[in-house]
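Here is the structure we will look at.
As you look at this complex, bear in mind that one protein chain is not there, while each of the others sits in place.
Every chain is named by a letter (A and B) in the order it is written, and numbering of its residues begins at 1.
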Amino acid sequence: MMKSALRIGLTAAAMLTAGSALAAKVAVITPYLSQPGTQFYVEAFQGVAKDKGWDVNVIDTAGDVAAVISRIEDMVNQKVDAIVINVDPSQVTAGLEAAKAANIPVFGMDAGANALLQTNVTSNGYAMAAETSTYVADRIGGAGKVVMFVFDAFPPVQVRGVIADAVFKNYPDISVLDRVTPDVSDGGIADSRAKMEAILAANPEPGSIKAVWAAWDQPALGALQAIEAAGRQNEGIVITGIDANPQAREEIAKGGNFEASVAQDFKGIGAATADAVARVLGGEVLKQRVIYVSTKLVTAANAKE
Amino acid sequence: MLQILRRYGTLIGFVAIVIFFSVMLPATFPTLKNWLNITQQLSMLTVVAAGMTIVMVMGDFDLSVGSMATLSGIVAAMLFVAGVPVPAAVAIALAVGLAGGLVNGVLVSVIGILPFVATLATLTIFSGVAFVLSGGKTISGRAIPPDFADFAKSGVALGDVAGVAVSLPTLTIVAVLVVGLVYILLEQTSVGRRLYAIGGNIEAAHLAGVAVKRLKLIAFSLTGLAAAGAGLMYASRVASANPTQGSGLMLNAIAAVFLGMSMSEEGEPRILATVLGVLILGVLDNGLTQMSVDSYVRQILVGAIIVLAVAASALGKRSRR
Partner (left out) sequence: MPLLSLKSVSKAYNGVKALKGVSLDIGAGEIHALMGENGAGKSTLIKILAGVVAPDTAEIRVDDQLVTIDGAAGAHRLGFRFIHQEMNVVPALSVAENISLARSYPTRAGLIDWRALNASGRTALERLGISHIDPRQKMARLSLGDQMLVRISAAFLSAQGKPARLYVLDEPTAALTKEESERLFRVLEEIRSSGQSVIYVSHRLDEVMALCDRGTVLRDGVNIDTGRIAEITHDDLVAMMIGRKAQEAYPSASMAASDRVAFRMEGVTGGGAGPVSLEVRAGEILGIAGLSGMGQRALLRMAFGDLATRSGKMELDGAPYHPRSPADAWRLGLAYVPAERRAEGLVLTRPIFENMTLARLKAMSGAGIWLRPRAERALAGQLGGDVRLKARAVTQRVKELSGGNQQKVVFARALSTNPRVLLLDEPTRGVDVGAKFDIYTLIREMTARGMAVILVSSDLPELLGMADSIAIVREGRITTTVSAQGLGEDALINLCYGRTTSEAA
C-alpha cells in the first residue's frame, strides 16, 4: 500500500519534471499515415521518443499536401522544438521557410533531400537495386537475356533502374531483351502481366529468357503470373523485385521463380530519424544531408521473418 | 431566447470555440500571426466554398469542384513545363474551370440530369483528365516557375508585432476579394435575386419569367471558375501539381455551406454565413492541432459539430411549428 503510493508519487514527479523543463516537443506531420510503411516509421519514432521523454504530436492530413504546410505553420506558431515531415519537401517549401524563420529544425523521414531540411533519413535506392541486379547476374551465371521493368517518371524508382542498367552492362554476355514501363494506374500487376505475356509469346524457346528484374515488386508479381500462366515456370527464369511487400514475401517463400527482393527497414528509418532529432536537439550540427538506413535482401531463406 | 439560440446557435458555437482555444492556448492561439495563418490556410477552401454557395443557392450542388481544382493546377503546371508564361497559363487554367463548369451547367439544365449524378460523373472525368495529362505524377521542382510559387508566399507587410514581421498573405487577400465578388453577385444583383428565386421555387421562378436554364449555366460556370482559382492557389502554395491534390476540398466546401445554412432562418445559403462555416472548420483544425488532439479524433469532432449545428437548427425550426 505504502509502496504503491510511493511509486505513484515518484512517477508523477518524474512526469512533472519531464513535462515542465526537459520534454522536447516534436511534431510528426504526414499526409500518408494510413499507409503501412508510414505507420512503421511513426511507431518506431514514437518508441525512441518515449524513451527520451519527448512530447510527440503525430498529425495526419489525410492526403492533403497543402494542409501539411498549414500544420507546419501551426507547429511553428506553437514553437515546437523540432518537426519531422514525411512528404516531398519541395511541395511544402512555404512551411519549411516558416520553420526556418523561427529557427525550428525540420527533419525528413523518407521525404527527399532538400536544403531546408536538417537531414533526410531514407533507404539507399542505389544500394537496393545493386543487391537485386547482382543477385540476378550471379544466378544466371553472367550470361543470357534479361527483361527489365522500370518506371523512370518517379525519381526514387528511376535511380534503381540506372543501377541495374550499369550492372547488366558490365557483363558482356548479358543482354537486356526489353526495358518495359508498365501502366501503373491499376497498381501495376495486371499491365506487367500483360506485357510479360507478350514478351513470352515472342520468345517461345525455353531458356531464351533467363531473368526478370523489376524495380519494385508489383511488376515482378505480374511477370510471375505470366510465366506460370504460360506453363513456363520450370525453365528456371529468375525473378527479382524490390520492397519485399507481403505478397512478394509469400511468393519468395514458396521457392518458385520469384527468388529475391529487398526489404527497406522502415522501423530503422523511424528510429534513425529520432536519433537525428536527438543529436540536433543536443546541439550537434549534422553533416550528412541524407542518412541511409541499411536494407536487407529477402530470399526463400528469410522470407518468412 | 430559444429563437436567438436557433438563429445564432452556430455563431455562438463559433465564438465558444474561439474562447475555448484562447483559454487553452493563450500564448499561441489568440495572436495576430496565428489568425493570419488561419486565413491563409483557409483561403483555398473559402474560394471553393464561395463558388459552391452560388449553385447551392439554387438548391443544386457541384461535386466536381475538388477534381476541377486539381485539374486546373495540373493544366497550369503542364503549361509551365511547356514554357508558357505564368499569366497566360493561369488564364488558360481558369478558362478550363469556366468551361468545365459550363459542361456541368449544360448537363444539369439543358439535358436535365440531377446535379448529384451529373457532377459525380464530371468529378471522375476531370480527375481522369488530370491523371492523363500528368501521367499520374507530381509536377514539381524546377518545372514550377518561381514567380508562380512565390505568389502564395507573398503578402502585404503589416509591420512588426512583438519583434516578428507580420504580413497579410496574398492568398488571404484573394479569398476576401472572391467573397466580396460573390457577395455582390448574390446580394446586390438581379442575377443573385433570381438564383434565390430558383432555389425557393423553381417552377414559380420559371413562370415569373426567370430564365432558369441560362442562370444555371452561369451559376455552374462560376462555381467551376472558383474551383479552378482555388486549384491554382493550391498549386502555388505547394509549388507543385499532383493529380489528387484537390480532392479534400469538395466535402469541406459542402460542409461549410451547410454550417452556414444552419444560421439562416429559411435554410438558404448565404455567402457570409458560408465564410463563417469555413472559419469554424479552419479554427477547429488549427486549435485541435495545437492542442495535440489526434488527427482521427479531430475528424470525428468536426463531423459531430456539423451534425450538431444542422440538427439544432432543424429541431429549432420544428419546435416552432
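Following the convention adopted for this analysis, a contact is a pair of C-beta atoms (placed from the backbone, for glycine too) under 8 Å apart; a residue touches a chain by one contact, two chains touch by 3 or more.
This structure is a prediction, so every number in the text was calculated from the model and none was measured.
Although it is not drawn here, the omitted chain touches the following shown chains in the complete assembly: B. Of the options B:F21, B:F151, B:Y196 or B:F258, the residue whose C-beta touches the omitted chain is B:Y196. The residue from B:D150, B:E268 or B:D294 that touches the chain not shown here is B:E268.
Between the chain not shown and the residues B:I144, B:V210 or B:I306, the one that touches is B:V210.
Contact residues of subunit B toward the unshown chain are 188-194, 196-197, 200-201, 203-211, 266, 268.
Everything below uses one rule, namely that only the chains that are shown with their structure count from here on.
In whole angstrom, the spacing between the mean C-alpha positions of subunit A and subunit B is 35. Interface residues of subunit A facing subunit B in the complex, by the touch rule stated above, are 33, 55, 57-67, 69-71, 73-75, 77-79, 88, 90-94, 97, 153-154, 184-185. Touching subunit A in their complex are the following residues of subunit B: 25, 28, 31, 33-34, 37, 40-41, 44, 131, 135-138, 140-141, 149, 152-153, 234, 237-240, 242, 244-245, 247-248, 285-286, 289-290, 292, 294-296, 299.
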